[in-house]
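Have a look at the structure that comes next, please.
What you see is the complex with one protein chain gone and the rest in place.
Labels A and B are assigned to the chains in the order they are written; within every chain, residues are numbered from 1.
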Amino acid sequence: MAALTHLEEEKLIKEQGYNDHFYDHHHGDKHQMGFITKYIFCQDHKIIAKQFLITGIIWAIIGAAMSVIFRLQLGFPEADMAWLRPFLGKWIVVNDDGIGSLDPNFYYALVTMHGTIIVFFVLTAGLSGTFSNLLIPLQIGARDMASGFLNMLSYWFFFLSSVIMLASLVLSTGPFSGGWTAYPPLSALPQASQGSGTGMTLWLISLTFFVVSVLLGGVNYITTILNLRTKGMSMWRMPLTIWAFLITAIIGLLSFPVLVAGFLLLMFDRGMGTSFYLSEIFIGGQALDNVGGSPVLFQHLFWFLGHPEVYIIILPAMGLVSEILSVHSRKPIFGYKAMVFSMLAIAFLSFIVWAHHMFMAGVNPFISNFFVLFTLIIAVPSAVKVFNWIATLYGGNVRFNSASLFAIGFVSMFISGGLTGIFLGNSTIDIQQHDTYFVVAHFHIVMGIAAFFGMFAGIYNWFPKMYGRFMNETLGQIHFWGTLIGAYLIFGPMHYIGLAGVPRRYFRFDSFETFKQFDALNQFITVCAIIVFALQILFVVNFFYSIWKGKKVTSKNPWESNTLEWTTPIKPGHGNWEGNIPTVNRWPYDYGKDGVDFIPQIKPLAEGEQHSELHQ
Amino acid sequence: MLNYEESKKVVFKGLILLAVVTLIEVAIALIGNGHIIEGMHWPKWLMYPLMISLSLYKAYFIVYEFMHMRYEVRGLSLSVLMPTVLLVWGLIAFANEGMHWNTSRAQIKEKNAIGLKSDGQSSKSSSEIHSSEVPATEAPATH
Partner (left out) sequence: MITEHVMTDEHNHGTHDTPGSWNGAAEPFKASYGKLMMWYFLLSDAFTFAGFLISYGALRLSMPSWPLPDFVFSTLPGGITHAPLIFVTIMTFVLILSSVTMVRAVQEGHRGNQSGVVKWMFFTIVGGLIFLGCQAWEWTTLIKGESMTVWTNPFGRHIEDGVYLEGDGHDIKAGQAFTVGAPYLIHYHDGHYNQLKYKNSAGEVKEQAFGPKAFGALFFFITGFHGFHVFSGVVFLLIIMLNAMTGLYQNRGNHYEMVEKIGLYWHFVDLVWVFVFLVFYLL
């Protein structure tokens, strides 16, 4: 038995695949002629995926550039920032000596926007939006999403939300500046701070549209995965990517509505003068007549979404990494079912741990005990997954290319960040660590950098499918090693200064006697951050260069992978497969089985061969 | 699946059932709060569980009969109904939090009252009310 040649593959699809009469009604790509229907208001999932990805990349550049600006402020508070005036305008205050400095109000706006943009626009829409759209129909053997129209709407709601958020950046009062978590009263009282007025209004509108986008996408992903799988693609034969997208979509479907509930109450507090979140507030010595609400209520509603949101970000990355590690180590994924069940367990637990973000907010210490307990249980499924990734790599014939390196980097980041999560999950230790740089370092590593690594791995791996070309491998490797080392150099020291009690969200530390000793460390972090930012620009250059000038893909299956997307033409048109839809005869991880390097899912079992998934 | 005549019957049975259950709920509220028989008050621990379980029964009936969940594939009904289990812990946690805000507000009020008094003359009442919370009552005195 040997791997399939392309001719055999085509023959298989022709003979075994089934004819869904797709081409009786449509005529392939031909019915989508004009530029507008093909690239703008397009209902094809592959184009929508690219739209999500490129919008996400633009937002990532904006969000990361913001972090560089406030890192400059933290590392070099005395430095002249007048050169930023062309970008930031009046937010750079120039004194009589011509020395420019950052307006403290805008510092908070930058921190807030950095969080909002990266969490929602880049790591939710840019990651899950891109790869769910690209891979769900391709890997389950479907022509397109269940509803192409709603899928298109999903992107355009995201776009609308992006435009509104972008508009809030250029307001004269600045964007919202009360932290990405938008806790009242800063978010509930328009007079509370500069950004709490119009900035916050636009923030709320923008995120409400964003939720609409996520929900439209989510119902589509779920119904597509449930209803449109090809013949033979049972649930236990789906690649782990698809499982991850399914679970992500379910989490989003259940948690975002609760955020909407919280937002609507917040809008009423802002616009109608109700007191859902407000009580006993004094402004300028004057008591407001808002009585009886509780700001902690908003925190509960927010984190009921907010915690699952963390898994909405990390689960797609986990799915991509599982697939990539298996393909590039030429071994079946270790513990396929264990991977699925641990993802399900994580999804379930993510809904019952939210208050661990609020131990210091005045939550009843009694109920905190339960939240600590549930939180620490998450370590179990997470550890199962980490063990399985490492076991997949162990003894494998690993191809160290950009995709697999980033996948391995993901595992590394997930372990490092996960360990500090165990510290923070304890309510007693959290008393010391809350709102310090320890927390900042923790969540940046475990969900920021790790999710970015998963996304990069996915982009390097599926770029050939998206654009029919490879990304430059040398630049990719430089990107990987620089980012890996840089990320540890940025966030490693942050743990240290966090343990020493340096609080987050401070404008500058040099006026505090206690924190002065960390000036050099802060400068070091800033320098590393700038270098890492430059490396990401390198990635963006590589990305866009490769779209037009990259090395061309010459075979349908460049990674010698088993999954269905590599049985489509190099540049699949509308409808993905040219003739019949292939049928599936085995699970996606038959690598190295019976001495054969890889056996695609479409290949029928040989005489006397056993199903691999039966032994899982 | 039921045939047309059978399902027509189910509908009108359902109408009567929902109406009756609603009437029972309202009756419990009215009798329990002493509107029907003067001076008769049922305890909350009796009324609330009754009304909540009757409402849950109504919800079950609407979902299972009117929304046809009974006739759907098991996977579909599980996929829709299972996630609602997540709300149970939410309900417990939010309710607990609400009660906690109530008690902590009352405590703060009490402490404020004590603080005001001990600034003046009567320090006697403070030790009476809150002998257990010595630090709280002594804090204003040290200033």
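Heads up, the rule we're going with is that contacts are C-beta pairs under 8 Å (C-beta built on N, C-alpha and C of every residue); 3 or more make two chains touch, one makes a residue touch a chain.
Values in this document were obtained by computation on a predicted structure and should not be read as measured data.
Check A:Thr112, A:Ser342, A:Thr375 or A:Asn585 against the missing chain and you find that the one touching it is A:Asn585. Contact with the undisplayed chain is limited, among A:Gly232, A:Gly482 or A:Pro503, to A:Gly232. Remark: the residues of chain A touching the chain excluded from display are 16, 18, 20, 141, 146-147, 150, 215, 218-220, 222-224, 226-237, 253-258, 260-262, 264-265, 268, 272-276, 289-294, 297, 300-301, 304, 583-585, 604-605, 611, 613-614. Contact residues of chain B toward the unshown chain are 4, 7-8, 11-12, 14-15, 18-19, 22-23, 25-26, 28-30, 33, 35, 48, 51-52, 55, 58-59, 62-63, 66-67, 72-73, 75-76, 79-80, 83-84, 87, 90-91, 94-95, 97-99, 101-102, 105-106.
Here is the rule we go by: only the chains that are shown with their structure count from here on.
Residue ranges on chain B touching chain A, taken from their complex, read 79, 83, 86, 89-90, 93-94, 96-97, 100-101, 104.
Looking at the complex, you find that chain A touches chain B at residues 226, 250, 254, 294, 296-297, 300, 304, 348, 351-352, 355, 362-364, 366-367, 370-371.
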